[in-house]
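Can you keep this structure in mind? I'll have questions shortly.
Complex shown without one protein chain; remaining protein chains in place.
Note that the chains are named A and B in the order they appear, and that numbering of residues resets to 1 at the start of each chain.
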Amino acid sequence: MALNIIVCIKPVPDPQYYDKVSIDPQTKRITREGIPTIINPVDKNGIEAALQLKKTYGGKVTVITMAPPNAVENLREALAMGADEAVLLSDRAFGGADTLATSYTLAKGIEKIGEFDVIFCGVESADGATAQVASQLGEWLGIPHLWNVFSLENLEEKTMRVKTKIENGSMEWEVNLPCLFGVARQLNKPRFISAMGIIKAKSKPLATWGKNDLIVEDARLGLTGSPTKAGEIYTPDLRRKGELLSGPLDEIVDTVIEKLRTAGITIRTASTSCSAGEGGA
Amino acid sequence: MKNKIWVYAEQVESALDRVTLELLTKARDLAKALKGDTEIAAVLLGKNVKRLCETLADYGTDVIYVGESDALELYNPILYSRLITDLVKQEDPDILLFGATAIGSELGPTVAAQLKTGVAAHCVDIRINEKGLMVASVPSFGGKILGEILCPDNRPQMASVKPGIFLQGEKEPKEPAIHWLDTTELQPEKLSLKAIRIERKALAGVPLDKADVVFCGGYGIGTKENWDKLETLASRVGGAAASTRPVVDEGWAPGEEVMVGTSGKSIRPKAYVGFGISGATHHVCGMKDSGLVISVNKDDKAPVFEVSDFNIVADATKVLDLLMEKIQ
Partner (left out) sequence: MQFFQFTEEQEMLRKAVREFAEAEIAPKAAEWDEKDYCPMELFPVMGELGITGIFVPEEYGGSGMGYVERAICLEEIARYSAGLAIALMTHHLGMAPILDHGTEEQKAKYLPDLCAGTKLCGLATTEPGGGSDYTGQKSTAELADGQWVLNGRKCFITNYQADVCVLTAVSGQDEKGRNQISVYIIEKGTCGFNMGRHEHKIGLRGSMTGDLILNDVHIPQENIIGKAGAGNKIGMAAIGEVGRAGMTAICVGILRGCVEEGVKFANERILYGKPIAKLQSIQFDIAGIRTDYEAAKLLLYSAAGKKDAKLPVTTDFAIAKYFSSEAAVRSAKKTMELMGGYGVINEYPVGRFLRDALASIPSGGTSHIQKLIIAGSTLSDFKA
């Protein structure tokens, strides 16, 4: 049974460099100079899941993103991984969107793509980490959706069994297609891009759609369509006094034990294990 | 017109998640900052959850909406969200808070999408501004940047908060009015999404979020043996062992449940001792409210030394071995 699979991806600044991100004191905006943009790492788990499903059942994998024009590069990477087609939703009108407006726009893009069986999203993006687009996209499309999927069990007819992670355990579900999954890192190991994949990617279809290519309500797009509004931004000050403990390591460790005790932790050491007759409150 | 602050009272297998009580405590603070009277309500859904009303009452709820039914035994996003959305449309609360647990992280935005309102996700602080609006502080870039989020026009103003961010306060018992939701029409077996079963592991040892002392291992511990030493030391002092992500990825630590950081747990033990941790912001954000912070790293330039009270430039293995020798 050939499946039409859609994967939503987001280009993000490479998380390796987040400690270098800062706020320009004059413009009060976030500076991310020189940090390369990559496909949001957990979205690759979504691409991998899609490619594995396609391998087993046949079908087509389409990758979609709502992003600025240079996201074309990241879409090509997804095509090189093995996706068949790519769609970029890009328009000034989409800018400033919060998760509700973003998921709305993605939903409209997906409606234009046409019929689908499964949609994969990553659980959260490395930069914003709101972890909401997957669930909200499912709502806009009116399909069953699950977040934090770490295991895809099997697919029979038009029903899939999956597991989601919860605190100290998991839940098992039966979902009817079409459906949407927000997938977690544990789901699979995304494949590396191969040379052959890069060559094939060149000729795979990549479309760019703006507002006028979609059937949308302007009021739901971008900043206008975003119920949440951003206020001040600042970098938290996490500094502490950082006193260096020096001297022989043995003594340093004794100091550590002492400081832990002062903080209220009960610690038994050789010198405190009393023999009968020794006092001790 | 009374202000209404609602808290989704998350329960799993008929036990209240601690985040519910933390949120109720916060709701009380927010109520004080709002002009006029405020009604604090909890929304509780599940099977055999009636008795949880007592605890909710102890923490200052004026109203409890209870959906009690066999059909609600296992969490289902479709069932739960519809009940909550319908209720919200009826009662029109100003503020609705969810715990950003695995379930809350899905349920919150789902409800928000149904209500076409905004939710500030994973916030680390909530306050009321001079206009009476809710302002949430939300981290991004792994916690390096904090941004304030408002939902000025749409209602309810929603936010999700991870367990352990807010403190669970003292009890403030009240006698809440209990409203039973109509659960007669619920048919989980007809849904396009069915929960089949839930599996929970019993945790061994002291839970990470309750431990007074946490020994945390980073990539610099280098081996599974060193992780085992951390666990042993933690159990000797009645504490817990925690780790950063690379330690879980390497397979030295058992799993994500011991991970501390923006994508893991937030902890605030009396004492935290870190071994081989570089001090990346996304980890530090998860332990910054610890009482005493001691860090061990052999790199004297490690950023972690700027966010610790006491610094030890040494090989983690050597320090662990000495601690193993001395602590019984």
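Note that in this section contacts are C-beta pairs under 8 Å (C-beta built on N, C-alpha and C of every residue); 3 or more make two chains touch, one makes a residue touch a chain.
Since the structure is predicted, the reported quantities are computational estimates derived from the model, not experimental observations.
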In the full complex, which of A:E77, A:D91, A:D117 or A:E139 touches the chain missing from this view? A:E77
Where A:T31, A:T56 or A:S194 are the choices, the one touching the absent chain is A:S194
Could you please point out the subunit A residues that touch the chain left off the display? 76-77, 80, 192-199, 201-202
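Assume only the chains that are shown with their structure count from here on.
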Chain centre separation (subunit A, subunit B; CA means) in Å: 19
Subunit B contacts subunit A in the complex at 12, 17, 74-75, 77-78, 101-103, 105-106, 108-110, 112-114, 116-122, 135, 138-154, 191-201, 203, 212-213, 236-239, 256-257, 262-263, 270-271, 273, 280-282, 284-285, 288, 291-294, 303, 305-314, 318-319, 322-323, 326-328
In their shared complex, at which residues does subunit A touch subunit B? 13, 15, 18-19, 21-23, 30, 98-100, 103, 124, 126-132, 135-136, 138-140, 143-148, 161, 164-176, 179, 182, 186, 226-236, 238-245, 249-250, 252-257, 259-260, 262-270, 273
